[in-house]
Every structure is written in structure tokens, then in C-alpha cells.
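Only one protein chain is missing; all other protein chains are in place.
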Amino acid sequence: MTSPLREARSRETAIPVHLTEPSGAREWDRRHVLDLDDFSVSEIEQVLETADAMKEVLARDVPRAPALRGTTIVTLFYEASTRTRASFELAGKVLGADVINLTASGSSVEKGESLIDTVRTLRAIGAHVLIMRHPMSGAPYLAASHGDARVVNAGDGWHAHPTQGLLDLYTLRNHIGSLAGKRVVIVGDVTHSRVARSDIWGLSKLGAEVVVCGPPTLLPAELGRDHEDGLPLVTVETDFDKAVQGADAVMTLRLQQERMTGGLLPSLREYSRLYQVNEARMEKARPGAPVLHPGPINEGVEISAAVAHGARSLIEEQVTNGVAVRMALLYLMRGLK
Amino acid sequence: MTSPLREARSRETAIPVHLTEPSGAREWDRRHVLDLDDFSVSEIEQVLETADAMKEVLARDVPRAPALRGTTIVTLFYEASTRTRASFELAGKVLGADVINLTASGSSVEKGESLIDTVRTLRAIGAHVLIMRHPMSGAPYLAASHGDARVVNAGDGWHAHPTQGLLDLYTLRNHIGSLAGKRVVIVGDVTHSRVARSDIWGLSKLGAEVVVCGPPTLLPAELGRDHEDGLPLVTVETDFDKAVQGADAVMTLRLQQERMTGGLLPSLREYSRLYQVNEARMEKARPGAPVLHPGPINEGVEISAAVAHGARSLIEEQVTNGVAVRMALLYLMRGLK
Partner (left out) sequence: MTSPLREARSRETAIPVHLTEPSGAREWDRRHVLDLDDFSVSEIEQVLETADAMKEVLARDVPRAPALRGTTIVTLFYEASTRTRASFELAGKVLGADVINLTASGSSVEKGESLIDTVRTLRAIGAHVLIMRHPMSGAPYLAASHGDARVVNAGDGWHAHPTQGLLDLYTLRNHIGSLAGKRVVIVGDVTHSRVARSDIWGLSKLGAEVVVCGPPTLLPAELGRDHEDGLPLVTVETDFDKAVQGADAVMTLRLQQERMTGGLLPSLREYSRLYQVNEARMEKARPGAPVLHPGPINEGVEISAAVAHGARSLIEEQVTNGVAVRMALLYLMRGLK
């Protein structure tokens, strides 16, 4: 007799076949995902293709495919997070991994344990993959260079948020096709945005024309000036109405409210008047041009309610795709010691 | 060769048969559990019967029945909790669901994300069921009306705690049989008690005579006065010695210590002298009348140690039944999209 559960189990077993039998040429040998700056175009393509297969898994009646059974994933978050931590946790669990969550509060971190010591300890405990968010730029690099756990950067300071970059590429491409030659505008507080930096890397690698826009006080001075901060060359435009002209897509950044206190912005009202992504402005973009936002949104500040919840908005789709993209990375990294 | 594990697996597979083959008439179509005010008697009965089956599961050697494999449950708690959160988490895990825990601290909530945005995000991540506790009355309703996750209210402000209400009904009925015509006294700080409100709804629906008792400062003014706050008509009695006369059961409420500072009570001693549930008072109730308390108890304040740990006390049984009742709800809601 075949029980429904047994059927569910066999259904959940199978990973789509093109993933289980990858061609030799497409082997994956990247042990850490720290930023997109050193990703090859081929690696990015492989992640996006694998994410397609993962979306198939997530669309099943029993959306589980325990290819990572026996794998221990530790999320180590030194900053608050809902969506990113939960997204990684679910990605791991869908693939059958065990996930252990550690946050700065309630951990040895409070005892002043060094980051390197923490990472070595977690590896010694048996963590195979370390998902790490840290307020200091570069912290995940330190983690990756000590001990042999595989490290995924879930956001470090203002520096990088590579899985957000990948899910943005994935979402964008599903809507506007190949990014080569497409005009993509990133608008907002670029200086303090790790999302912006990872997006710039990813978009540039896939051949998009990246236009960066925001008040001069929130744009890195060196941007667009001959790779001085190592970022790819982008177009800088402080007038959003000009920037959005003919855009194929607009990526909105979250305006951190705490920037106000730093004197970098005269007022929220001023910011909204000049840089809010709203329908009037989106009219100047290509017809149907989509709008992305990494969330959480400040409705009515950097984005209007109508756009955030309207037909152009890919915001919820970004969240959904985030699980698939993170599953893809965890799956691709599975064989690496 | 049959391994012990395989046997354990097949044993754990089966849900008692009357649950797997429900009669068509008993289909469940409630997507959210927000309060008991809109539960039909038939729905309450169905939960209590299903809870019986779940207790069978919990009594097994391997108390697991993964009927919810592939289901993602998120607990979203904006208030401290031991028993309720752990009870839901275990209920989910016993049924094979994956459970992701989020608390207000350590989540995007700290970034000022709106509740609606959080709920939409969690749904987009893949949460099927959202178990939510919030200090503001009505918050779970907001959550239920945005996005399509199934929402279970695990306590909202002073408003409702429906799973506590259901487990109280279940526990009570196991001890005193049908509640129709039974005199059930709810004693304590009714004004600030979401447990009291859900108990009043549940008890009234099942035909009990509800007597509400406490100091006038801790009783809602409109209680017993013609449905003014929407609650069913109950008997109000500020003299506990009168209220307990002939009672079939007494439900004690926790006295929130912080009420003292609000000037609503002269002193703990005064409160205990007049309203403590102790043996002397319980002598006036029907012989063997049981005492319930939602916990955690203030021993020696609203309840004496002798009663709390004596033969009348159903306190630990309430906790145990809580898991079965929550399993029942999660199980009944499983098929709803």
C-alpha cells in the first residue's frame, strides 16, 4: 500500500534532472559568496538557471527537495533582519538542511568573542555553510579567510549584499529579458547602500547601462569617475526626471531614516519631491518599465503607494525569488568541502 | 529487512482514520483564526474532536504525524511568550511542518517596517500560516486582510486569544462534560484579559452560564449590560464568595503585576483577600469543581499554592491540551489556499 506521505516523499525527492546531471563544463567551484565583483558572467548565468529549477520545486504541492540532507547551515546575524534571515532559513529547510540561527544578542558575541574565533568555533561544531550579516564592511571576508566553512554574505555594512544583487538580476531578467544594453536606473541613497553596490556589479556584468541617481550628498563622490572606488563605470545623474527618461527599469533604494539626523538631507519632503518613484515620473520611462525595491519600503517617501502596490511593482516577486536564488546558491555550493 | 526507523516512520505516518476521511459535511473552510466570536458551534465541535485525534498522536511512542510536510509556518511574536510560542512551534513540528520563528527584536520591525509590509513579505517568502502575537488589539485582523497567508491570532492586546479559549473549552469539557447549562466563573482582571474575552465567547456558544467576577475597577463597565461591547450577555458579580456558589468550574485570570502602578488596585494583599481562588472558597463550588488558569500563575496572589498544585487544578493539562488544540487547527486549515 502506498501512503500519501510516501508519495509525498518520493515526489519531494527529485530535483529537476538538468540539475542533477550537470554537464562537466558547468561545475561550480566557488566556495564563498562575498560579493558579485568577482563573479564571472557564466557563474551568474548558472545561478539564475538553477534558480529557475528551484522555482519549480517551490511550485510543487509539497515544496521540499531535500538535496542538502545532512548539511548544517548557521545563520549568524549581527544586524536585525526579517526577510533575509527568514529567506535563507527557508531556502535551507526546503532543501532539507538543518538551520541553526544565531544573533548577536544572546550569543558569545556579548562576551567579546572575536569574529574569527566565532567562525572557527561554528565550523568546529559542524557548520558547513555560514550565512552572515554584519554591520562592518568586509567582515564576511575575514570569516571566509579563517577556517573552512563556506561563507555567504547576507549584507556587510555599506559594502555588498550579493544575494540581493542576484535576486534583483533574476527578477529583472524574468520581466525585461536580456539585460544587455538595457538602461537601468538605481535611485536613492547610493552611498549607504550595499544593495546598490551589488546591483551595480551584477547589472554591469550582464551588460546593462547603469544610471545612478540621487541627491549629491547621497552619491559616492568617486562614482562614475574612472573606477576610483573599484566599482564599474556608471552614469551619474542627480536629476531623477532626466535619469528616468527611457529607462527599462528603476531600482529604488530604501531611504534610511537615520540619515536625516546626519545632516545629509534637508527634509523627507524635499527628498520625496525630487526623488520619489511615482507614476508621474515612471511615465517617462519605457512603457511598462518595472520598479524594484529591496524592502522594507518607506511608503510615500522613496516610493509612492501607487507604484509600490501597482502593476509595475516587482517587490513581492523579489522576495519570492530571493528564496529560489538562495536555494540555488546553497545547492550549487553543496559539493564543496 | 525492516529497520526500526522505517517502522517508526510508518507508524508516524498515519493520522487516525476518522480524520483522514472526513465526511463531506464536515469540511473546514475557515482561513483565519482571529477570535471565537464568529466561530459556529459546529466549528468549535470540529476543533475539539480533531484535538482528540491529535492527543492520540501525542500519546504514541513516536509522537509525530507529518501531515503538514512542506508547510511553512512562521511565528511572529511582538510580545514575550514561552508557552504559547513553544506550543505552536511544537504543534507544527509534530505535524511535520517547518517552523520559522521571528520576534520583534531582531527583525525588520526594528527598522520601522509596517505590519502589513511584514505580513506581505512573509507570505511572499513562502509562509503558509502566520501565528501572530501583538500588543495591539486587532493587529491580526490587519494581517489577515492583507496578503493571503492564513493567520492565527496568538493573542492581540486585551482583545482575544482564541486558541487559549479553545483549549480551555477542550480541557473543561473533558472534565465536566457538556457545558450546556453549567455555571462557569471567570475571576480576576477581566478588563485587561484577552483570555477572558475569548473564554466568554467560547463558553457562551457552548451554552454555559458565564459568571464574571472581579473588583469593579477590573471589570469592563459595559459587561452584562446588553451587549454594548459586543460580548455575549454574562452575569456580573463583584463578590467572589457569591459568584463561586454552586460553580461547576472556576477560571482564574493572571493578575498583571503592572496593574498596581496604574492605581487600579489598592494592594495585592487586598486583592488576594477578596478574590484569591483558594480551597476555602472552592468548598462553596460543586464538589470536585475544577480550576483553570492560563498561566503563568502568581502563586499566592490570584490562586493559592494548594489549589494550583492540588487535585482541582487543570493547569498543566491545559498546557498539554494546548498543543493538541493547536495541532487540530493547523491540521484543519491545511487544505486552504
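Note that the chains take the letters A and B in the order they are written out, and that residue 1 is the start of every chain.
The definition used in the following text is that a residue touches a chain if its C-beta (ideal position, glycine included) is under 8 Å from a C-beta of that chain, and two chains touch if they have at least 3 such contacts.
Quick caveat, the model's predicted, so the values are computed rather than measured.
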Worksheet entry | Among A:36, A:86 or A:102, residue touching the chain not depicted | A:102
Worksheet item: In the complete assembly, which of B:188, B:215, B:290 or B:322 touches the absent chain?
Response: B:322
Practice prompt. For the chain that's not shown, point to the residue among A:124, A:233, A:280 or A:305 touching it.
Written response: A:124
Worksheet item: Please identify, in ascending order, the residues of chain A that touch the omitted chain?
Response: 10, 13-14, 66-67, 69-70, 72, 74, 98, 100-102, 105-114, 117-118, 120-126
Response to the item:
Note that chain B touches the absent chain at residues 3, 5-6, 8-9, 12, 58, 60-64, 77, 80-83, 86-87, 89-90, 93-94, 101, 103, 105, 257, 295-299, 316-317, 319-320, 322-323
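What we mean here is this: only the chains that are shown with their structure count from here on.
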Fill in: Separation of chain A from chain B, taking each centre as the mean of its C-alpha atoms, in whole Å
39
